[in-house]
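All protein chains of the complex are present and in place, except for one that has been dropped.
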Amino acid sequence: MEFTIRHDGREWILENEEAVLSSPTMDGLDQKVREYIHEKGLLRAGEKLEVKMYFQNSTIPQWIRQYSQHYFNRILVVEG
Amino acid sequence: MAEVEEKKEQASGTGTLTGAALEAEDVLAGAEPWAPIETKLVVWSFVIAIIALVIGLFLVPTSVLH
Partner (left out) sequence: MTDLANRKWYTGMLTQEDWWAVWLGVGFFFLSLFNIVGIDLVGWMTYPTKWVLNVPEGGKGAIGHAFYALGKKYSVTAKGFYKGLGWWSVIWTYVGFTIATCLGAFFMKWNMKRFFVGWTIIYFLTIATWFVGHHAFIAANKINMHKYGLNFALNLGGGGSFILALIVGLIIGNFFKPFAQFLSEAAKPEWYIKTAIVTLGVKLGYLPIKLAGMSQKLGKQAAGITFDLFVAGAAATIVAYMIFWPGVYIISRKIFKLPRATAAVLGSGISICGVSAAVATGGAVKAKPVVSIMVSALVVVWAVIELIILPGVFTHIWPGTKDPLVAGAAMGMSVKTDGADAAAGELLDEFMRNKVEVESNGAIKWPEGLITSSAVMTKVWIDMFIGIWAFVLALIWCYKIECKPGEKVPASEVWHRFPKFVIGYFFCWFFLLAIYFGPGQGGAPEAMPFLKTVKAGAVPVEKGMRKLFFMLTFISLGIITDFKKLREAQFGKMVWVYFVALFFFIIPVAMVIAYLFHHGMMPPNIAEFVVK
């Protein structure tokens, strides 16, 4: 599963075509991802799912982007 | 066409987040207490520096040792 991740100043926001999840902390965000996956029934017991989060660089002001083109990508492994 | 223009506008804008829009206090206050892992991190960095320095001084032909 893939998301883009960004920060709006107060909250981390995950976004893909199907869902938008947000939380002020990274832990809270991970929790929401788990809940979302379980609610949707995307994962059976014993299975593992990699949730890839790609940082949305447009969060960073353009004048800074010329110095560095990458903030972070992360992977969250959710277990069923 | 309009959509393309709009996309360009966003890509060239200042970004969705600016320093002014935020509470700086949030990231400046609330220091956590110093943890042992930080001591480890700092000490190991210095150790690596010293090792790299010694090896470097020996290996690099232009160093003061040569």
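By written order: A and B. Residues from 1 in each chain.
As a working rule, a residue touches a chain if its C-beta (ideal position, glycine included) is under 8 Å from a C-beta of that chain, and two chains touch if they have at least 3 such contacts.
What you are looking at is a predicted structure, and each value in this text was computed from that prediction instead of being measured.
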Touching residues on chain B - with respect to the absent chain: 7-12, 16-19, 22, 24-32, 34-35, 37-38, 41-43, 45-46, 48-49, 52-53, 55-57, 59-64
Absent chain, residues of chain A that touch it: 2, 4, 7, 9, 26-27, 30, 50, 52, 54-61, 63-79
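We adopt the following convention: only the chains that are shown with their structure count from here on.
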Separation of mean Cα positions, chain B and chain A [Å, integer]: 22
